[in-house]
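To keep things clear, I will list the structure first and then write my remarks on it.
The complex appears here without one of its protein chains, the remainder shown in place.
Naming follows writing order (A, B and C), and every chain is counted from residue 1.
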Amino acid sequence: MAETIDQIFVLAKDRFLDLLGIVLPDWIILLVRILISIAVLLAVAPVVMMYMTWLERKVLGRIQNRYGPNRVGIFGLLQPIADGIKMLTKEDIVPKNADQVIHFLAPVVIVIAPLLVLAVLPFGRNMIAADLNVGLLFFLGVSTFGVIALFMGSWASRNKYSLLGGMRAFAQMISYEIPMVLSVVPVILVTSSLSTAAIVEAQLGWKWFIFTPWGGFAALVFFLCGVAEVNRTPFDLPEAESEIVAGFHTEYSGMKFALFYMAEFISTFAISGLAVTLFLGGWDGPAFLPSWFWFGLKTFILILIMIWFRGTLPRFRVDQLMGFAWKVFLPFTLANIFIAALWALLPYPKNFIADTIGITVILTLLQIFNRKETPKKRKYLYAN
Amino acid sequence: MFGWGVLKGMLVTLWNFLLTYLWPKKGIFTVQYPEKKLPLAQRYRNFPFLVYDGTPHMIRCVACKICESECPPKCIYIIPEKDAEGRVQKKPAVFDIDYAICMNCGLCEEVCPFDSIFMDHEYEISKYNRAEDLMVRKEALLKPWEYFAKIRPHDFERIEAKRAAKSAKAKPVAPAEKPSQKPDAGPTSPQQGSVPKNG
Amino acid sequence: MSLPCAPTLKTELLEVSIGPQHPSTHGVFRMNAVLDGETVVKLKPVMGYLHRNHEQIAETLPYLANMPYTDRLDYICSMTNNFAYALAVEKLAGIDVPERAQYLRVMMAELTRLVNHSLLIGFLLNDLGAWFTPVFYAFREREKILDFFEAVSGSRMMCNYFRFGGVKADLPESALDQVRRIVRDYPRFLDEFERLLAGNEILKSRCQRVGILPKELAVNASITGPMLRASGVNYDIRKADRYSIYDRFDFRVPLGMTGDVYDRYYVRVLEMRESVKILEQVLKQMPEKGDILSAKGLQACRAPRMWKPPAGDAYGRIESPKGELGFYLVSDGSPKPYRYHVRPPSFINLTVLEDLCIGQKIADAVIILGSIDIVLGEVDR
Partner (left out) sequence: MNIQEIKDDLIKAIPNLPLEVEGSSFVIPKEKFLSVARFFKESPKYSMDYVSCITAVDYPAKECLESVNHLYSMQKKQGPVVLKVRVPKENPRMPSLTALYRGAEFQEREAYDLFGIIYEGHSDLRRILLWDEFEGHPMRKDYVSEDQEL
C-alpha cells in the first residue's frame, strides 16, 4: 500500500500510457511520455509560484504581527488567483524610448530557465522528468542563463535604475556562480556522479551529506549562494526597492511584471529543490510517508527559511556582497573540496577528525583575514 | 563570531511569528476593520456638527459667527436668519461647513460660547465628489443633544452642569441676550470660556 | 579608482535624479546624484515640492489659529511642534504655565520622542532593506502612544493639544494608567528591537563607517539633535536651555564617537531609554491636581482674535526629536503675528547631505538620508 502511494504518480502515468498503447504506436507513446512530464511541470510550476507568493505574504505578515492576505477565500487562499486576474487586466505600459522587441522578450525568456531546470529535479523515487547523467551540470548551466534575460530587460527599459539593477544583477550572479559550483564539487567528488538521481541514491538511509562536516558547511554556502542567485534578501540588490526603485523590472507592469516574479519564485523553488537533492537526501525519509512528500517538505522548509530571511535581514551593499563571495565563500569552498576529499579517502573516525580540524583551520583563517571588514562593537558615552 | 547577531535577530522574528499563532491576542495587532472597529476615545474629534435641543428647529446656534471667524482654514460659512422686516434673528439661515477644507482642529468647538458646535465621531464619510458632496449643509450637520451625550458622556455632564449654572444665574436678570450683531464680538461672560478643564 | 585601461575605455558619469517619487526619499524629496558606477560623486538636494508657504499662512491668522497648522509641519511629532510654538508665544507675551501643565507638556514631548525615534529606526532599517519588519514592530508600539494621544487630545497625529499658558485639556480618567503601561512596556520593546537589529552583522557592516560627520563640520553646519550628538558634541537644548521643567529631571545625553550612520541610529535608541527614564520621573513627580491653563493663557485662548500680545520679538526653541525646532515671532501688537518663522531642524540638517554622501555608494546615500531623519512637511513648509 505504502509502495503504491509512493509511486502513485509514476503508476498513474504508466497506466495512462498503457491505455494509450492499445491504440497508438510505440514512438508516439514515447513522445507522449515526454510530453506528459513537460505538461505536468508546466502546469505545476505556476501553481507552485502562485502559492509561494501567498505563503510569502502570509509568513511575512505573521512575522510582522499581522494577518497577511485573508480576505479572498478561506485563509486568503484565492488571493493568488485574484492577483493573477489583476495582473492580467492591468495596463501594459512600455516606455516610449524602450527597445520594444527586447523589452517584450525579456520577461518571456526569463521564465524559460527556471522551468527547464525543473526537469532534472528528482521529486520522488523514480519521479524525475529527465534523468540526465549530467543533470547537475545542466541545472547549474541553465540557471545561469536567466541573468541574460534579466539584463535584456534592464537594458531595454532605458531606465537608469533598471540599468543599475542589471549591472548589479550581472556582477552578483557571476560572482556567486563560482562559489556555488565549487560548493557542489565535493558532492560530485564523493558520489562520483553528476546525475541528480544518483546523488540522492548515494544519500539513502540517512547518509545525508548535510550530516557530514564538509557537507554541512557546503550546504550552508550552497544555500546562501542560491539565495543570492535568485535575488532574494539579503542579496536582493538587483531589485533593491529602497535604493533603485525596483531594479531591472522598474519599467514593467501587468503580466510582464508577474512573469519576472514567476521566474524568481520558480527559481527559488528550484534552488531549494536542488539544495534538498544535493545535501538533504532528496526524497529520502522514513518510509511511512511517500518519497515525494519528503521532498516537498524539505523544499518547503528551505523556502520558509528564505522567507524568514526576507522578514529579518537588511540588505548587503554591493561591495560587501562581492567581498562576501570572493573573500569568504570562494576560499572556503576551495578548501572544502580538499576537506571532502579527506573524508572520502580516510576510514570513519579518522576522516571525521581530519575534517573537523580542516574546517576549524579554514574558518579561523577566514576570520583572521577578514577581521578588517568585520564590524566592531561600539561604546557610547553619556553626558550629563 | 560573524553571524551571531543575525541569528539573534532571526530568533526575534521567529518568536513574533509563533506568537501570532500561540497567543493571537498579543501577537497580532491588526484590527479587521469593517467587521471590527476600535473604540474611539471620548475626545476623539473629526468633523464638526451642530447641536439642536429636542426638535431640529431648536438649533442652539445663534449665528454669532465666532466660529466662522476663528476657523483657521475658513471652512465655515454662516448667514443669520432674517425675519420679514429684515431684522437679524438668533438663528442661522445658512450654515455650511466644507469638509474638504476642514482640518479637524476643534477650535470652533473651543471658541463657541453657546455650546452649539461639537466635533463628531463619525469617520466613514467618503464621498464621490469633492466639491458638492463634501460641502455639508445645515440640515446634514444637525444632530440632537442626546447624540452628543451618547458619544461624549464626560463632556456632556460638564457642559450640562455649566449650562445649568448659567441659566440659573441668567434667569432672574434677563432671559436672553441681545442678538450679536457684530460677528467679532467675543463671549460676554467669563464663565463661557470654552477651554475644558476636566474631562 | 583608476584602472589601467581607463584612458582607452570611454566611461561616462551617470546622472540620476533620485526622487521626488522614490520609495526611500521619505516623501517628495529629490537628490540629484551624479554616479560613477555605483559611487556618488556629486549630489544636490532639491526640495520644495511640498512647499505651501506655511509662514505666509500663519501671518494671516491669529496666534492660536496657527497651533493646528504647526501640527502639520512635522506630522510625526505634532506635540513637540506645538510645544515650541507655545513656548515662543509665551516668551513673547510673558505667559506663565502652571505646574501640572508643565508636567503634561514634558510627558507629551517625551512620548513624541519615543514615537519619532522608533519610527525613524524602523524606516531607516527599511531603507537598509529589512522588509518592513522593524517598521511594523515600531508601529505596534507607536500605536499605544497614539491611542494615548487620542484619549487626551482627540487626535492621533494632529494633536493640537498645547495652548499658550498650558494645555488644552486635563488627562481623562485612566489615561495615566495608559502612560504607565507604555513606560513599563517600552524598555522591553527596545530590548527586542535591539536583539533584532543592533547586533546584526549586516546592519553593522552597512552602517558603520558610512556617512561620517566630523564634529567640527557638525557644529559649523548648525546640525542639531541626535545627529549632532552622534558626532560627539554634547549639546542638548533640554540641558542647555533648561526650558519648561527639564531641570527637574535626571537624565543623561548619549553621545556617539564616530558620527556615522550606526552612531546616529544607536544614539537614538539610547535616547529613547533616557526618555523612558524622564517619563518615569514625570509620573512620579506630577501633581495629582492643579490648573492646566494659567489665567493669562485663558485670555489668549478664549477669544483668539481679540488677544493681542505686546509688540516685540521672541525666539522660542526646544529640543524636538529631530533637533532644534525654533519659532521666531515678531509681534506688532495686533492679533496676528507680524512675522512668523520656523527654524525646522530637518531642513537645516540636510545642509551636510552632500558632504556625507560623496564617495559613498548609492545604497549608502539612501541610508544617510534616512539617518538624517527628515519629514518633508517640515523641510518644505
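The working rule: a residue touches a chain if its C-beta (ideal position, glycine included) is under 8 Å from a C-beta of that chain, and two chains touch if they have at least 3 such contacts.
Quick caveat: nothing in here was measured; it's all calculated off a predicted structure.
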### Visible chains in contact with the missing one
C
## Note on the structure
Out of C:235, C:251, C:266 or C:307, the sole contact with the unshown chain comes from C:235
### Task
Identify the residue among C:221, C:306 or C:358 that touches the chain left out of the display.
C:221
### Task
Just name the one of C:317, C:336 or C:361 that touches the chain not displayed here.
C:317
### Task
Pick out the residues on chain C that sit against the missing chain.
47-48, 51, 53, 55-56, 217, 219-223, 233, 235, 239-240, 312-313, 315, 317, 324, 326, 328, 330, 338-339, 341, 343, 347-348, 350-352, 380-381
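In this text, only the chains that are shown with their structure count from here on.
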### Query
Looking only at which chains touch which, which shape fits best: line, ring, star, complete or other?
complete
#### Entry: Chain occupying the middle, per Cα centroid
C
#### Entry: Computed distance of Cα centres, chain B from chain A, in Å
57
### Query
Roughly how many whole angstrom separate the Cα centroids of chain B and chain C?
29
### Summary
Residues in chain A with touches to at least two other chains are numbered 63-66, 311-313, 374
#### Entry: Where chain C touches two or more other chains, by residue
133, 137, 140, 196, 200-204
## Note on the structure
The residues of chain B that touch chain A in their complex are 1-2, 6, 9-10, 12-14, 16-17, 19-21, 27-30, 32
#### Entry: Complex contact set, residues of chain C against chain A
14-16, 22-24, 35, 38, 125-133, 136-137, 140, 196, 200-206, 208, 232, 234, 236, 239, 252-258, 262-263, 266-267, 270, 361-364, 366
### Task
Within their complex, state which residues of chain A touch chain C.
60, 63-66, 160-161, 163-164, 168, 233-234, 236-237, 240-245, 310-320, 373-376, 378-384
